[in-house]
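Structure incoming, see below.
Part of the complex only, each chain left as placed.
All chains are identified by letter, namely A and B, in their written order; residue positions are counted from 1 within each chain.
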Amino acid sequence: MIAGRKPGCSLPRDFFVDDEIYRLDLDRIWRRSWLFVGHTCQVPEAGDYFTLEVDSDPILVIRGEDGAVRAFHNVCRHRGTLLCASDSGRAGRIVCPYHQWVYAPDGRLLGCRGMQESLDRSELGLLPVRTEVVEGLIFICLGRDPPGFEEARAELAPMLRPQGFERARVAKVIDYLVQANWKIVWENNRECYHCNVNHPQYIKANFDHYNADDTSPRIAEVLASAARSSEEKWAARGLAVTHRETGMTVFPERHWFSVNRTPLAEGYVSETMDGRRAAPLMGEYAEPDVGTLRVRAVPSFWNHSSCDHGVSTRVLPAGPRATRVRVIWVVDRSAVEGKDYRLEELLPFWQLTSEQDWSLCELAQRGVSSSAYVPGPFSTYKEYNVEGFVRWYLRQVSGE
Amino acid sequence: MIAGRKPGCSLPRDFFVDDEIYRLDLDRIWRRSWLFVGHTCQVPEAGDYFTLEVDSDPILVIRGEDGAVRAFHNVCRHRGTLLCASDSGRAGRIVCPYHQWVYAPDGRLLGCRGMQESLDRSELGLLPVRTEVVEGLIFICLGRDPPGFEEARAELAPMLRPQGFERARVAKVIDYLVQANWKIVWENNRECYHCNVNHPQYIKANFDHYNADDTSPRIAEVLASAARSSEEKWAARGLAVTHRETGMTVFPERHWFSVNRTPLAEGYVSETMDGRRAAPLMGEYAEPDVGTLRVRAVPSFWNHSSCDHGVSTRVLPAGPRATRVRVIWVVDRSAVEGKDYRLEELLPFWQLTSEQDWSLCELAQRGVSSSAYVPGPFSTYKEYNVEGFVRWYLRQVSGE
């Protein structure tokens, strides 16, 4: 099966429709990798929680009385009932709706009235899920033996810090059920070959749809000049290095995560429809011209952040042919909706771009479901990151 | 698989989600056991029928011209068409909608115009389903070699007789599709550990949420006194023995059926919102203070009956993660809606209690579907009947 893939070409049909391969994806990737689940600012106070489902595994993310954010399987240790059915809420204690077993936000079983005394309550705490927080981003790993997080933290933290996600607030969350395999969603994300025609808003603000094959001398000079001037400005303010090349930064061939700062097009200080700031400056930014900060982490996360807001996209598998996607807009904690920002200015850029992508993903799913579909060639100019993603994917599922 | 179950703990995940185990449940339990399907008063006249589906097996229950109630596979012997598509109706003859083969209500093929004479019509009657009626309750068995019914009849008939189900009428039927495995619905039914918080109406009328661990001397005295006084009164009137203990009567460890009469709380003569009679007395009852008559039969039935009405719950499997439940309210045949009883007084007690349970069952299903769910311990005080149900279940599917 896995051996059947032709290098430089898209994956065979089974990878997008087959139940067994989907289960392999769950076992080898989704239950072993670090998954972005949300922002710490979604749970600002002790007892604040939100829930999610990785395939059919319900997860609870909750802030403890000690201020730490933890994740647990959202499942009672008694007879397995779903504990918190809401998308989000606040709970001083987690009380099972069925028989009222009571857990602390740190997972300890506090009470199980009606049970025999002989039970060892200390063994009946909520099943913990490994959690790491870096600069306001929450990652979890469902596996018992998670890969190290230190390298990611070392690389992500200094780049993320100026954005101030820890002092942010959620402006909007939109959930999507995309009728496409999760790998199709990633393949879409890993190239901007489709951007010119499909993302009229996005390409006005960005450079990453230019590649070796279509970067004219004039465009190359614009890019170089933008990169140069940005670099100088940012370095002066202590912001880290930029992505200077045409096309997309290489990912995920090297690591499961990646971060960079890159210039926006002339006249754009934010990824908004008109390029203007739509909300107060975030974090440590003293002026709006900071380009965009971009983070990605397979298999579940990407974020584009401008001076005034950040947009996180969370990808979760929901069957061989379906993917749950959540898009989260954050602004500075002090910003007041209607006064400091308006959703109709903040949302359209990424809402349109996202929904354009989901439509393309659904067309791709319908096509690759054909028994006649034959994997085709990737563009070496424009789809090197799709090839990179496929290689990363095959390494994971083949266990090499 | 079956060996994997830890005694005293809930069943492993596969029992609630797996297709193969569900098919085993169908083969070893649903197609071998006696199943409650309805009340004889649903089909008072010759030709009256109702239909149901056990998984995807359509069944027809119809009263013959001889007054007998029979069940058949609701499938034409010609090319297999569904015969009666309605939930219920009256049919002097059963006529297939496709090619008008005609069957008598006793199943004989009466006509098949257009077929060759060489066919042996006597071999083309409707496929019968074994049927037993006890005091107005109809049971069927899909298997060719049903377990004996005589023991059940001997135990149920004298207890049921005073309730007068044979002289009843249906006041209301409500159908539910509960998104939970049928075993979760039974596990819910087999304990009142969840009642205190989830069933505010139910616990006012009943005693069965008290158990060894929470029966204070005062409560024990109330219970004993209620049992004593009830027993004396009922014995004087010829009503049979009561359930005298705290907690739930033991079932189904011993038999697939069980019946008992048990007191209601002080001030309650009926399982209604205010405890008052909501309809005329049923059956042989001369006064309202008769407690509740309770019947259960795995895998498909329970009933609580007060002096003035009975409520039957029918459970049928509809896939690994879904259960069809029908709740039937019956009153005395002579009672006239709007005059002798009003649905808004008759229904709420059990409609609320039922729907509270279905919600819990659906939360349980979502939780046990987690790949991280670990079977947890049953309360020896309050869940002995859940353990009993699980043992009964495992005996059936393991064929021991």
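In this section, a contact is a pair of C-beta atoms (placed from the backbone, for glycine too) under 8 Å apart; a residue touches a chain by one contact, two chains touch by 3 or more.
Keep in mind that this is a model prediction, so the values were computed, not measured.
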### Message
Assuming all chains share one sequence, and 2 are in place here, what does the full complex add up to?
### Response
3
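Rule of thumb we're sticking to: only the chains that are shown with their structure count from here on.
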## Note on the structure
Per the C-alpha means, the centres of chain A and chain B lie apart by a whole-Å value of 49
### Query
Which bits of chain B are touching chain A when the two form their complex?
10, 187, 193-194, 196-198, 211, 213-214, 360, 363-364, 366-382
### Query
Which bits of chain A are touching chain B when the two form their complex?
26, 31, 55-58, 73-83, 85, 97-100, 113-116, 119, 124, 127, 142
